[in-house]
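With one protein chain withheld, the remaining protein chains of the complex are depicted in position.
Naming follows writing order (A and B), and every chain is counted from residue 1.
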Amino acid sequence: MAVTLAELARRVGGQVRGDPGVEIRAVAPLDRAGPGEIAHLSDRRYRALVAETRAAAVVLVAEDAGAFKGTALIHPNPSLAFARIAAFLHPAPAVAPGRHPTAFVEDGARVADSARIGAYAVIEREATVEDGASIGPGCYVGQGARVGARTCLVAQVYVGARCEIGTDCLLQPGAVIGADGFGFAKDGERWIKVPQLGRVIVGDDVEIGANTTVDRGTLDDTVIARGVKLDNLIQIAHNVRVGEHTIMAACVGIAGSTSIGSRCAFGGQVGIAGHLDIADDVQVLGTSLVSASIPKPGVYSSALKAEPADEWRRTAARLRQLDELARRLREAEEEIRKLKGE
Amino acid sequence: MAVTLAELARRVGGQVRGDPGVEIRAVAPLDRAGPGEIAHLSDRRYRALVAETRAAAVVLVAEDAGAFKGTALIHPNPSLAFARIAAFLHPAPAVAPGRHPTAFVEDGARVADSARIGAYAVIEREATVEDGASIGPGCYVGQGARVGARTCLVAQVYVGARCEIGTDCLLQPGAVIGADGFGFAKDGERWIKVPQLGRVIVGDDVEIGANTTVDRGTLDDTVIARGVKLDNLIQIAHNVRVGEHTIMAACVGIAGSTSIGSRCAFGGQVGIAGHLDIADDVQVLGTSLVSASIPKPGVYSSALKAEPADEWRRTAARLRQLDELARRLREAEEEIRKLKGE
Partner (left out) sequence: MAVTLAELARRVGGQVRGDPGVEIRAVAPLDRAGPGEIAHLSDRRYRALVAETRAAAVVLVAEDAGAFKGTALIHPNPSLAFARIAAFLHPAPAVAPGRHPTAFVEDGARVADSARIGAYAVIEREATVEDGASIGPGCYVGQGARVGARTCLVAQVYVGARCEIGTDCLLQPGAVIGADGFGFAKDGERWIKVPQLGRVIVGDDVEIGANTTVDRGTLDDTVIARGVKLDNLIQIAHNVRVGEHTIMAACVGIAGSTSIGSRCAFGGQVGIAGHLDIADDVQVLGTSLVSASIPKPGVYSSALKAEPADEWRRTAARLRQLDELARRLREAEEEIRKLKGE
């Protein structure tokens, strides 16, 4: 497929500077792009690359337009424009409807004719797979579960009984939705399982990463709202609620019954303790621990940056002496007061 | 199923206050419970909810009984009583014995007649699946492995060759038991694999979470003792031993050859270094790092709590100056001594 830059501008917005008739066939990074390819400048860090690119056209903001002499698409949000151009020029293969001969669909499952069920997938009874959904190879959809229209379970995904996945979602390989929450009551030294009777409810337009786990609620449901994006290897515990358009990087862990607002952003390996309320628009920097509710938007951190291990070892040792240091400072202040005759 | 509160009290203990004949059909949370439903007060934080609940009955401790006017089951351990009531009123579906037509059971595997083998499950030769065990869809049980009576592998679980899982265990989807331990010897700049010849031995009544990994030992076995509960996305390395009734929250990592006592409790994202001995009854708070053996019971932590990022940045910068601060304090003390004529 080849389209003119003018046609791309018509689809994604922005102004063409230079030749609107230049033909574009593919997206490429600035340093590899050549004839027929469009690149973008997403970050001023890469401005030096733009001067040397051989791309047929570059998407950039007006402020950066001077750094590039060639044909450009001036756009207020180059990353967004580029995402849309990439999706247009490199569409995901269409879902081929139908059941693979090796798939197992239990009697009483409701599978839309336009859905695809891949090799060795299992759809249990009373489960629903809606129009245009794609259940990839080796996936499991439990009894009474629902997979919404156009949602794609890539491969080896588990969706437990009665859980609901909205429309237009994308679940990467190995994601586990609806395993039991981790709930036990103590009986002497033994732990007695608390039955996990709730569900997981996932809204529309959600992405869930590879090997990420979202547990079902104990009595209530675990809820992932519309537009949430979860990276790989994230743990969402039982009864957690994640608000709309919140995004989490890989290896985050959210403990049970915590409620997270809309439009939050958590860096990698962040930990959030249980039973907390996190407001809308909260950012937490990677590896930080949140152990108290956060009632206000803002950026939060408890991250410590690595330094040469010898220096760090001294710092960490001093840290242990802080209480003593504080005491000695108090005594010094006292001595000074005495010396001054106060 | 509906039973009287008196009948529930007979099963789980406790004293009925109010109408012992009230019929209970289901468990529910305090704020959603209505007629026919029983709720519980597990935590004093939720005392306000109990006054307003419409539950047919509430399980609570004697100390909290005054906060609620309605029919109650007074019990010294409401969480435990509630867990047992929930399990009684909402029993897990019974395992339907038999092999799914799509399962593959190798010749020479020993599968009890009362066991269930799900769709696309694989049972290798010399493997044993005992009475009433359930091997869910897509699970793999390796050559010579053993799955104990009444143990349930939910789906997509891997149990490697020669590993042994006790009775009454529950392995959540994606759990990997008996992958190779991570052992390499250095040969110049190359890493040469050390064959991992040991097994994983899991005791009775163990729960293992979704996508959790437990590696086989190098020469000896990795051992998870009776009653241990592991949440999701936990890593247990080769040759680790975990004592009875120890519980670990999600995303914990235990490095190789560490031995952990009985009745320990580790919060989420805790890291334990290798070759350590952790005593019985040790609690480690979430995100802490244990890098030395712990010979005594107690609560341990190295967790830092997130604060507004600007404040945290100042604190972290000061931390780097601690050594200099300590030196200046020493000098100030010296000056004071001189001023005092000492």
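Definition applied: contacts are C-beta pairs under 8 Å (C-beta built on N, C-alpha and C of every residue); 3 or more make two chains touch, one makes a residue touch a chain.
Computed from a prediction, not measured in an experiment: that's the story for all the values here.
Taking the complete complex into account, A:90 is the one of A:44, A:90 or A:296 that touches the chain left out. Of the options A:9, A:28 or A:74, the residue whose C-beta touches the omitted chain is A:28.
Across B:176, B:206, B:230 or B:260, the residue that sits in touch with the chain not pictured is B:176.
Here one chain is not drawn; of B:114, B:235 or B:259, the residue touching it is B:235. Mapped onto chain A, contacts with the missing chain fall at residues 27-29, 32, 45, 77, 79-80, 82-84, 86-87, 90, 92, 100, 102, 118-120, 137-138, 154-156, 170, 172-174, 205, 207, 209-211, 227, 229, 231-233, 244-245, 247, 249-251, 262-263, 268-269, 286-287, 303-310, 312-313, 316, 319-320, 322-323, 325-326, 329, 332-333, 336, 339-340. In the full complex, the hidden chain is touched by chain B at residues 102, 104, 120, 122, 138, 140, 156, 158, 160, 174, 176, 179-180, 182-187, 189-195, 197, 211, 213, 215, 219-220, 233, 235, 237, 251, 253, 255, 269, 271, 273, 275, 283-285, 288-292, 298-305, 307, 314-315, 318-319, 321-322, 325, 328-329, 332, 335-336, 339.
The rule we apply is simple: only the chains that are shown with their structure count from here on.
Taking the mean of the C-alpha atoms as each chain's centre, chain A and chain B sit 25 Å apart.
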